[in-house]
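Note that this complex is displayed minus one protein chain, with the remaining chains in position.
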Amino acid sequence: MNLDFTSDNATGASPEIMKAIVAANDGTAPAYGADEWSRRAEQALAQVFEREIAVFLVATGTAANALAISALVQPWGAALCHGFAHVAADECGAPEFFAGGAKLASVAGAAGKITPQTLADTLELMPRGIVKQAQPMALSLAQATECGSAYSLAEIAALSDMAHAAALGVHMDGARFANALVTLGCSPADMSWRAGVDVLSFGATKNGALACEAVIFFDPAKAEDFAYRRKRGGHTLSKGRLLGCQMLAYLEDGRWLRTAAHANLMAARLEAGLRGLAGVRLPWAREANEVFAIVPRAAHDRLQKEGARYHVWTPRALEREARPNAGEVFVRLISSFATQPAAIDRFVAVAGGG
Amino acid sequence: MNLDFTSDNATGASPEIMKAIVAANDGTAPAYGADEWSRRAEQALAQVFEREIAVFLVATGTAANALAISALVQPWGAALCHGFAHVAADECGAPEFFAGGAKLASVAGAAGKITPQTLADTLELMPRGIVKQAQPMALSLAQATECGSAYSLAEIAALSDMAHAAALGVHMDGARFANALVTLGCSPADMSWRAGVDVLSFGATKNGALACEAVIFFDPAKAEDFAYRRKRGGHTLSKGRLLGCQMLAYLEDGRWLRTAAHANLMAARLEAGLRGLAGVRLPWAREANEVFAIVPRAAHDRLQKEGARYHVWTPRALEREARPNAGEVFVRLISSFATQPAAIDRFVAVAGGG
Amino acid sequence: MNLDFTSDNATGASPEIMKAIVAANDGTAPAYGADEWSRRAEQALAQVFEREIAVFLVATGTAANALAISALVQPWGAALCHGFAHVAADECGAPEFFAGGAKLASVAGAAGKITPQTLADTLELMPRGIVKQAQPMALSLAQATECGSAYSLAEIAALSDMAHAAALGVHMDGARFANALVTLGCSPADMSWRAGVDVLSFGATKNGALACEAVIFFDPAKAEDFAYRRKRGGHTLSKGRLLGCQMLAYLEDGRWLRTAAHANLMAARLEAGLRGLAGVRLPWAREANEVFAIVPRAAHDRLQKEGARYHVWTPRALEREARPNAGEVFVRLISSFATQPAAIDRFVAVAGGG
Partner (left out) sequence: MNLDFTSDNATGASPEIMKAIVAANDGTAPAYGADEWSRRAEQALAQVFEREIAVFLVATGTAANALAISALVQPWGAALCHGFAHVAADECGAPEFFAGGAKLASVAGAAGKITPQTLADTLELMPRGIVKQAQPMALSLAQATECGSAYSLAEIAALSDMAHAAALGVHMDGARFANALVTLGCSPADMSWRAGVDVLSFGATKNGALACEAVIFFDPAKAEDFAYRRKRGGHTLSKGRLLGCQMLAYLEDGRWLRTAAHANLMAARLEAGLRGLAGVRLPWAREANEVFAIVPRAAHDRLQKEGARYHVWTPRALEREARPNAGEVFVRLISSFATQPAAIDRFVAVAGGG
C-alpha cells in the first residue's frame, strides 16, 4: 500500500488531466502560448474569477511566485511575507533574482499566518521615504500557508486593506489555493480580488495537474510588461498547449474543486485518526490538505519500518513550548487527490501501534 | 492537408514520447528531479555521449541556453555569438538576465555561421584585461544555426580551439542538435566534447518531446553550482519525472535520430522540390530541417490561399545582393518528425503553380 | 613642459574649484546630500537650464550614465547608442548592470554620430511588441561624442523626435557637455530639453571639477525613484557637500563656459597646427576639445621621445579607406582647461620635425 505523504507533488497528473494532455497533443498549433487551449484556459479562468483578468501560464510554482512578486516590487523595494513562506524559505532566492535584488522582509505569526499586528510591526520598521532603507512594496500571503493553515476572508481583507493603505500591492501564493478554497467554502473571487488580492499565483500542479500554474492579474493594466518578464525568465513554453490544456481540464466542470475536496477530506481523516492516538499532539488546526503532528518516536519508527514516507519537520515552526521532546518527532503529512482512505487508515493504525 | 511549416515546435510530442509520459504518470515519485526517470535519463545521456557528464533537465530552450551561458560568463563578461543567434535575437534578453547583466557580443558570418576570421575580428576588439571593457568569457555556437546551416566537425573544433586559446568556454545551443547530427553522420560525442564543446543545450522539444531540454556539462566539476541556478530560475519542475521520462523515451533505441532523420529528409525533399521551380532561389544549402527560399510573390500568394503556414523571414539575414526584389518573398520553412511527404509534395505543387 | 594630451581627466581640479572645496570643508553639515551646497547647486543648475529640474550629484561619469539609463530602460528593454559610445565601450557593462540586464543596441554613423537613417535602421530591427526581442526604450546620445564631434541642435532635435515617436526616452551623455555647448554657441536649455533630451548626464569632472557629475531630469516627476537607485548603487556620498560645492563653483559666473572655451581653443590651435604639417591627416572636424589625427610614424616617434603623452587610437573608428597605413599612427589628443598654448606649439613643432 502506498503510504507516501511527502507532498502533493509526489503524485503525477490526475487521469482526466493526463487524458486532456494526450488529446491536445494531436496536430499542429501556434507556439509560445498563442494556441487555442491557452486562449480557452484564460477564458475559463476569467469565468471562474468572475471578471476580466490577465493570465500567464507557467510550469512551476517558483516561476509563478517570483515573476508575480517582480511585477509588484522594484529592485529597491521589499516584499513582506511570513518567515516560513515558500517564497522566502524554499525558492533559493528566486523572488530576489526576478525582482532585481529586492528584499523579502519577514513577518511573524503563529501557524504560518501573518496577523494585522505582526504586519503592522514589520511595516513600522520600514517607514516610507527613508532612502537608505528598502521600500515596502508588496505583501505576499500564502493561501493555504506552509503550515497548512488558511486565512479567513476577513483576515485576507484586513491584511490587504493594511497593505493597500501603505501603498503595497498584494500577492497571494496560491500553490494550494484550491485546498484553502474548499475549506473556506467561498468563491474564488471572494478569496482573491474581492478580498484585496492584486496578483495571484494560482496553482494547479499540486492538485492534479502535471506542471501548470497561472499568474493572474486582477487588473490587466498592471500586466502589460509581464509577457516580457515571462519570456526573459525562460518560462514561455514553446509547445504552450501543454499548459493550456492542463488548466482547461483542471477547471472543467469544477474538477479542481473535487480533487481538492478529496485531498482535504483525506487530511481530515488523517487528522481525526491521529487525534485519537495516545501521545500524538497536533500543534495547530488543519485547514487544508496538510497535517502537522508531534508523534511518539516509537510510532515514527513503526511507520518508517512500514515504508511510510513523509518529512520530519523543523521544530522551529513551533512555539518554543510546543516543540517535541527527545521521545517525539515532528512530522508533516500531505494528502493529495490520489490519496486512498485505506492508506490513511493503515497509516493511523501503524502509528497507533496496530 | 496540414501545410504548417512555421516551426518544429508547432507539433506536439511524438506518440511514443506521449506514451512514455502517460506511463510515467502512475503512482508517487520523489519530487524536484530526484525521481527514477530523471536518474535513468542522465545515465542514458551519459551513454549517448560516451562519458561522465552532469545533466540538468529543463522545460524550455531559452532556460537551457540562458542558464548554460550564465555558468560560463561572469556579470562583467561577454558571450560571443552570431548576430542572428537565438540567444541574442529571440530570447528577450534571457542570457543577459541569468548572467547578471553580462553582454552578448555579436560575431558576423554568412548563413548564420561564425568563421575563424569573424571570431578573430570580434576577439580583437575585446583584448583581455582592459578593465573598462566587458571581458570575453564564452563562445556560443548554434548547431544547427538559425539559418538551418550546420558546422562541420572541423569547423567546431577550429572555433573551439580559438575560444579555448583565448580562455573562453564553449557553449553549443543544440535546440536542433539531432538534426545537425544526422546531417553530419557523426557521433554525439564527436559533435560536442570531442570538438571542444564545454556545455551543451541538448534540445529534445523540437524533435519530438513535449517540453524537454538538457543542459549537459562535459566536465561535471564545472556544474557544482548549477542546481542552485536552475532552482533560482524557477526551472526545477516539482513533478520532475515529466522531464525524465521524455528524455528517456527520446533517446530510447535511437528514436531521436530517427525523428531527426525524418525531419531532415522531409526538408531535403522540400529543398529539392523548390529547387526545381522557376523563379525560386535558395540562398544557402540546407543542412538540417529548415529550408530558406526566395519565392515569387505569386507563389507565396497561392500558398497562403491554400492555407500553408510559414514565416516570412527578414531580408537582413541575406547578403545585400541576394535580398528579394519587390516581386519576391523570403520565407522560412521547417519540417518536423511529423511532416508528411504528401504535404511536401502538395506545398511544392502549389508553389509551382500546380 | 607638460605635453600630456591623454585625457581631460589627467588634470586635477581647477584652482577655483579646489578653493571652493577647501572653503566648504569647514564645520559640520547634514550628510548624504542634505547640505546647503548641494541645495544651492541644484538651484544654480535650475537657473542654468531655465526650468524646474530634478538633480542628483554623483562622483563619476559612469555612475551618472548607468543610473540615468537605468531610469529609462526596463530590464527587458534596450538603449540605443552609437557603437563607439562610452556607455557601450568603456564602462565595463555598468549600464547593463544598473538596468538589470538590459541590452545596449548599437547604432552606426560616421565620426561617432548617429544619424536619422542609422537610427531608423536600428529601430527597424526592433519592432515594438515582439515578446522574444528586447524592447527599445531609450536613445543615448553623447554630446560631444567619443570622436570629438558634436551634434547640431537640429540633429539632436531630429533624433529626439524620432526617439519620442517610437516611445523612447532620450538620454544625453554630457561628459563633455560644456565643450560641445561652447562650440554650438547656444544655451544649455537649447542643447538639452528644448532639443528633446529627457535625462542628462551633466559632466563637470573633465572640465575642471575633481569628481562631480549631475544627473538631471527635465521632468522631475520621472525622478521620483532616483534617490533609491543612487543610494543602492553606493553613489550617495556621506559628506555630500564635496559634490555640492564643486558644482556650485563650476557654474559660478559662467566659470564652466570659460574653462571649456579655453580647452576648445587649445584643441583648435592644435588642429590648426597639425593641419599645417605635411603627412598629417585629420579624419573628421574637431568640434570640442579632442583632436584625432593620423600622423607619420616618424612624428609619433619624435613626440614619444619628447615625452608627449596621448593615446594611440583604434583604426576601427575610421572608415576602412581612411585607416592609417604602415607608416602612420592614429592618435587622439585631448586638451583641458589647463592646457597651455606653449605646450600646443611645442607639440606641433615636434610633430613637424622642428
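In this document, chain identifiers A, B and C correspond to the written order of the chains, with residue numbering beginning at 1 in each.
Throughout what follows, a residue touches a chain if its C-beta (ideal position, glycine included) is under 8 Å from a C-beta of that chain, and two chains touch if they have at least 3 such contacts.
Just so it is clear, the structure is predicted and the values come from calculations on it, not from any experiment.
Checked against the full complex, the candidates A:4, A:35 or A:96 give a single residue touching the omitted chain, namely A:96.
Of the candidate positions B:227, B:282, B:322 or B:349, contact with the unshown chain belongs to B:227. Residues of chain B that touch the chain left out of view are 32, 74-76, 100, 131-132, 135, 225, 227-229, 231-232, 236. Residue positions on chain C in contact with the hidden chain: 2, 4, 6-7, 9-13, 18, 21-22, 24-31, 58-64, 66-67, 91-94, 97-98, 205-206, 210-211, 228, 231-239, 241-242, 309, 338, in rising order. For chain A, the list of residues touching the undisplayed chain reads 75-76, 89-93, 96-97, 99-104, 125, 131-134, 316.
What we mean here is this: only the chains that are shown with their structure count from here on.
For the self-contact between chain A and chain C, the two sides draw on mostly identical residue numbers; the shared fraction is above half. If you average the Cα atoms of chain A and of chain B, the two centres end up 35 Å apart. Centroids built from CA atoms put chain C at 42 Å from chain B. Taking each chain's centre as the average of its CA atoms, chain A and chain C sit 51 Å apart. Touching two or more other chains at once are residues 75-76, 100, 131-132 of chain C.
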